[in-house]
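Every protein chain of the complex appears in place save one, which is left out.
Our next item is chain A:
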Amino acid sequence: MAVLLRGSVISVRPVLIRSLALVCVILSVLCALCLGRYPLSPLRVMGVFGSLLHLSSASDPVAQVVVMQARLPRIVAALLIGSALSCGGATYQAVFRNPLLSPDLLGVLSGAAFGAALSIVSGGSAVMVQMGAFGGGLLAVGTGLLISRTLPGGGILTLLLGGLIGNAIFTALLSLVKYLADPMDQLPAIVNWLLGSLASSGWQELAWMSGPLIVLTVALVLCAPVLDVLSLGDDEARSLGVSVRVMRPALIVLATLACAMTISMAGIIGWIGLLVPHVARLLAGAEHRSMMPVTALLGAAGLVLADTCARGLTTGEVPLGIVTQLLGALAFVLVLRRLRSGVA
């Protein structure tokens, strides 16, 4: 499908797919605002925004508290985290030329888990746990990269091996902290944190986390054309004039920073970074310029829906990490079936 505009051909399909993905985001946000233990009709939700914007004089204090204090900060956090994790995953898959990778490849998860667990055991506040997770994630990736530099060979495989070793070290350290933790209160706190949740998301946290996370996600989307070149292989990328030595670490750093930030905000949320790029590729094609914006939008919508399930399925709250693992694994079966049947 293409139209001719001032002599240049513009394809309609990518615009259509992006618009549909945006509609998905809007619908998921609407669902998340309305559904929950205290269901609200779309009209009441609109009423809250209407009175906030001084468009209507009617006030609905209960709905206002539910929407503005309980649901909206979680939704905004889910939008940001979902898109950052998905774009990070797509970046890792292209840079390492392996579509089965997720952004935790180089040990950011085990490092973040270790950092958070250490903060919990040493009695740190919620902010300290967040900072511990962020620092631990970066420390683990840094360790993996340093190890890879000491190995002979160079290239992607060496990087992966370094990451694998770094991952193993921090998984062992995490186990040590768990072993030493007080089994009555510290150990459950660590396990809970590892399961991932958006329950503690608030405006205060978003105020200082959202800016950097948006910048990182937008940077990853803007780097999409580079990913096409890097995914061809080192020599091919060099022969096209792209500096692999600069671009590959830069993209790994961007994706890892984004991933570490999401972990510090919500704990470990699996599968989004692996699954969403595949869905986006099925819909928008493999070219990263087309699929990255769709990846960001679908990741945002997907995590908002998963979080709505997490807090709405039962009277209590199911940890978000469990919901994304379950839904992600099931959805991945469908994606693989479509891929294998030659649809994409």
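The working rule: a contact is a pair of C-beta atoms (placed from the backbone, for glycine too) under 8 Å apart; a residue touches a chain by one contact, two chains touch by 3 or more; residues count from 1.
Definition applied: contacts and distances are computed from a predicted model.
Missing from the rendering is one chain, named in UniProt as "ATP-binding cassette domain-containing protein" (options: "HEAT repeat domain-containing protein", "OB-fold protein", "ABC transporter permease" or "ATP-binding cassette domain-containing protein"). The chain that is not drawn here is touched, among residues A:S41, A:S175 or A:S243, by A:S243.
Touching the chain that is not shown, out of A:R71, A:K178, A:R248 or A:R281: A:R281 (per the contact rule at the top).
When the missing chain is restored to the complex, the residue among A:L85, A:V226, A:A310 or A:L327 that touches it is A:V226. Counting the whole complex, the residues of chain A in touch with the unshown chain are 94, 97-99, 152, 154, 224-226, 228-229, 231-236, 238-243, 281, 285-287, 289, 342, 344.
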